[in-house]
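FYI, not all chains are in this one, though none of them got moved.
A and B label the chains in the order they appear, each numbered from 1.
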Amino acid sequence: MEAKTLVLALFLLLLLSQSSAFPSRKSRVHKPCKRLVFYFHDVIYNGRNSKNATAAIVGAPAWGNRTILANQNHFGDLVVFDDPITLDNNLHSAPVGRAQGIYVYDKKEIFTAWLGFSFVFNSTEHKGSINFAGADPLMNKTRDVSVIGGTGDFFMARGIATLMTDAFEGEVYFRLRVDIRLYECW
Amino acid sequence: MEAKTLVLALFLLLLLSQSSAFPSRKSRVHKPCKRLVFYFHDVIYNGRNSKNATAAIVGAPAWGNRTILANQNHFGDLVVFDDPITLDNNLHSAPVGRAQGIYVYDKKEIFTAWLGFSFVFNSTEHKGSINFAGADPLMNKTRDVSVIGGTGDFFMARGIATLMTDAFEGEVYFRLRVDIRLYECW
């Protein structure tokens, strides 16, 4: 091997090594560094279910109130929630954490929402929190919100969470499947 | 070329290559990887404009109500919105997406707000969402909020959005110009 060939070979090696060190930023298909799937269960207070309710309307438009979801696709209803997180789709499974935060119905013509919330874990399996924000056009089969940060086991996490309505019963109960893919893990 | 010279040359090459691979983190003046400018239009419900309104007061302080913005610079008024996004400053231009989320007036002495919202796109031009959060001291000519995440075409985006009040009519209509500069593009 000559010196010139060597320089060329090493230059290629260097390029190769760099691109493989940070593949997710370059390639079109990104591979998550962590993936987690959970379900969470929301039981909205309706004036009669105060024992079971995990969520309550706390803001409503002038034409609405706080025990019945408003007309016009609930536009303007702001809900606070503390929902159990489970590993399967059974409301009565042992919760592995809590989903806590707010959502607000934000469109008159169809159902859509905006979410700001956290998953809070304090078990042997997971300790820490994952923070989310984003639009939830809930008539779509799946929709993506952002993982905007994390603490504890999820220190500095960023990624995408795909929401899917797994069940919807009247205007009292819904269950979301959340497929979390983190692309920044520390 | 001798072996030693070669090692030195390659070491310099390596340093050079690495620093140029991540210039934005090193230089003082950052260049966005993507830049987008939009306008969005907010028509607040005032008891008489339910057809045109794109936003409604859903929370108010004890001294306020939900059809008139409160005294003391609207301190405590929480607004839910679903505002059309346009490419120019004309309310009647074809919307290219929706700005959805909440803002809250948060200071008694002057107008300031706090925003949590998303831009939602579903056109041939853009599919996906951009998520924002931050303080909006709206008496300043320009003010910056954070792009905290994105989905679809804006997968994992981070950056800065500079807001500018482009029009303000009574207490019913305002228009914001949003200059989005992303510094993390995947």
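As a convention for this text, a residue touches a chain if its C-beta (ideal position, glycine included) is under 8 Å from a C-beta of that chain, and two chains touch if they have at least 3 such contacts.
Quick caveat: nothing in here was measured; it's all calculated off a predicted structure.
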{"item": "Overall copies of the shared sequence [whole complex; 2 in view]", "value": "3"}
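Going forward, only the chains that are shown with their structure count from here on.
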{"item": "Contact footprint of subunit A on subunit B as seen in their complex", "value": "1, 3, 6, 9-10, 13-14, 17-18, 21, 45, 47, 50, 56-59, 65-67, 78, 80-82, 98, 100-102, 116-118, 120, 128-129, 131, 133, 148-152, 155-156, 186"}
{"item": "Touch list for subunit A against partner subunit B, complex", "value": "3-4, 6-7, 10-11, 14-15, 18, 24-25, 30, 58-64, 75-78, 104-108, 112, 114, 116, 133-135, 137, 144-148, 158-160, 183-184"}
